[in-house]
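Here's a structure for you.
As you look at this complex, bear in mind that one protein chain is not there, while each of the others sits in place.
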Amino acid sequence: MSTKKSKLTTSLIVRTIAAWGIALMLFFPLIFMGITAFKTELQAIAVPSLWAFEPTLENFHVVNERSDYMQFAWNSVVTSVVSTVLGLLIAAPAAYSMAFSPTKGTNGLLLWMLSTKFMPAVGALLPIYIIFQQFGLLDTKTALVIIFTMMNLPIMVWMLYTYFKDIPHEILEAARMDGASVWQEFRHVLLPLGIGGLASTGLLCLVLAWNEAFWALNLGAAEAGTLATMMVSYSSPEGLFWAKLSAASLMAIAPIVVIGWFSQKQLVQGLTFGAVK
Amino acid sequence: MPRLLLSPAVITLLIWMVVPLALTIYFSSIFYNLMQPDVTGFAGWMNYEFMITNPAFTDAIWNTLVLLASTVAITVIGGLAIALLINEAFPGRGIVRLLLISPFFVMPTVNALLWKHMMMNPIYGVLAQIWTFFGLTPINWLQDLPLFSVILMISWQWLPFACLILMTSLQSMDREQLEAADMDGANYWQKFRYMYLPHLARPISVVIMIEVIFLLSVFAEIFTTTNGGPGTQSTNLAYLIFNEALQSFDIGVASAGAVFAIILANIVAIFLVRIIGKNLEK
Partner (left out) sequence: MSYLELKNVDKYYGDVHAIKGVNLTINKGEFIVFVGPSGCGKSTLLRMIAGLEEINDGDLVLDGNEITHQAPSKRDLAMVFQSYALYPHMTVEENMSFALRIKGEDQSVIDQKVAKAAETLNLTPYLKRTPKELSGGQRQRVAIGRAIVRSPKVFLFDEPLSNLDAALRGQTRVEIAELHRDLNATSIYVTHDQVEAMTLADRVVVLQGGVIEQVGTPMELYEAPANKFVAQFIGQPQMNLLSASYFSGISPEAVDVGIRPEHFTIVEAGQGAISGQVELVEALGNETLIHVCLEGAGEKLIVRQYEQPTVKVRDTVSINYDVSHLHQFDVKGEAIR
């Protein structure tokens, strides 16, 4: 008995060390970036890398002044939040209808919606670019909101559908029998029960919109540029040096990473798309 | 009523799909070069011919597929291994989970810059320092192994996704089933083969499908790091078309490329649905 116990403990120690080792290795680039953001440019490229140094906030000031961080951040917030809300408003009724009044075509419809995601963005770029040019939408937040909404719609419908499908049909029927109108049924029963699903779907789309780079780069470079495009402007040779780049990167990813940390449990559950019961 | 609720989503997606598709096909059949505005009219298969005969085209298709296949393989196998490792409780599992998921939230452009400057820089990069430490000559990653470098970056980003989804589904595994297998005398490998793997079939399908959707059109990472080079070594289809359109200003040819990209995506999609469709239907 005692040998078995000690064997168990050894395996636990091995597993603990291995898991922490892998996690830290994967997280290392982000830690290192965070540290570099507080170095001077010379310290940043020192070989071997410095671990003890006097931290400076200089980089953040420079980034803020040189690139108008707030403007980009504001664009990111507006485009990702508005597109997410808009997407939820369109996707939720569709998902509700498919989950609660399924027809023979429901499965096919879902697959079709998903198949639109297989259409590569480059395939749509030129026509969209030209259409938006016609309507004077190039480099506007409106353009990005439209694109981000469309881009995330299939995933939203799909995720919400899997959430709604888990809500027992009979509960909605009970509400109907209790005399609830469609709106009351939605407001008092479906919304409270589906709020978790709506939240994690919204969060995922927020992350996807925030991080989107292809459309943001091609449609919104200057006025409507998001943080993703701000970062690209730093990649050009005449851009900032590595320490300032780290500071800018940190500022670009921090909001969404923090939100992600707080909601990761929900988010991961949603991402399984009903693959996990 | 159901139709009324469905129609906004269906109509929006229909427009989103049909209009660009139709226009792309139309553009691909006409002469449309912003640098030669006087050359117009029906081009027939000229644009397609131009695209196919471009030596970069075959490279781009090949690179797209290599990038897709290797990233999916790395993330699914790696993710599965990590998921099995952290499936049972150990001190600090909550924090490990947080650390593991973080790369997924990092935007592709930052991801690319991070690897380009901090990890892969041949002089002060972290990898170079490690190589030097072991007495090896540092590799100039983006110059010498451009496609592999891009695969590395993207795998870093998608590994957490695969890992956490597989971990979540491992958690939902029936304890009694595993205990029954223990009673039947199954060893770890047998349990993995006959218990875990069948249970994970569906989540693995989901992981592969989502990754394929996003990886077929990888762009920002290449744009920010290698610019498709050196030569065409890290040019994928998305980047090639972008190059054609916004750098050569030839919208006709770029559109023909886009049509190829759509065809490729659909071939992959059909292939995918064939293989994993059963798992998704449930």
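Which chain is which? They are A and B, in the order written, and residues in each are numbered from 1.
The working rule: a contact is a pair of C-beta atoms (placed from the backbone, for glycine too) under 8 Å apart; a residue touches a chain by one contact, two chains touch by 3 or more.
Not measured: the values here are computed from a predicted model.
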Handout entry: Left-out chain, listing which of the shown chains it touches
Key = A
Completion exercise
Filtering A:Asp68, A:Glu173 or A:Glu223 for touch with the omitted chain leaves A:Glu173
Fill in the blank from the handout: Given A:Val78, A:Leu193 or A:Ile259, the residue that touches the chain left out of view is A:Leu193
Practice task
Considering the whole complex rather than only what is displayed, give the residues of subunit A touching the chain that is not shown.
Solution key: 168, 170-171, 173-181, 184, 188-189, 192-193
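Here, only the chains that are shown with their structure count from here on.
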Fill in the blank from the handout: Between subunit A and subunit B, the Cα-mean centres are separated in Å by 16
Problem - subunit A-touching residues of subunit B, taken from the complex the two chains share - result: 1-3, 5-6, 8-10, 12-13, 16-17, 19-21, 23-24, 27, 82, 85-86, 88, 90-93, 95-110, 112-119, 123-124, 126, 129, 156, 159-161, 164-165, 168-169, 171-172, 202-203, 205-206, 209-210, 213, 216-217, 219-220, 223-225, 237-238, 241-242, 245-246, 251, 254-255, 257-259, 261-262, 264-266, 268-269, 273, 281
Completion exercise
As the complex stands, subunit A meets subunit B at residues 12, 15-16, 18-20, 22-24, 26-30, 32-33, 36, 44-49, 90-91, 93-94, 96-98, 101, 103, 107, 109, 111, 113-128, 130-131, 149-150, 153-154, 157, 182, 207, 210-211, 213-214, 217-218, 227-229, 231-232, 234-235, 242, 245-246, 249, 252-253, 256-257, 260-261, 264, 268-269, 271-273, 275-277
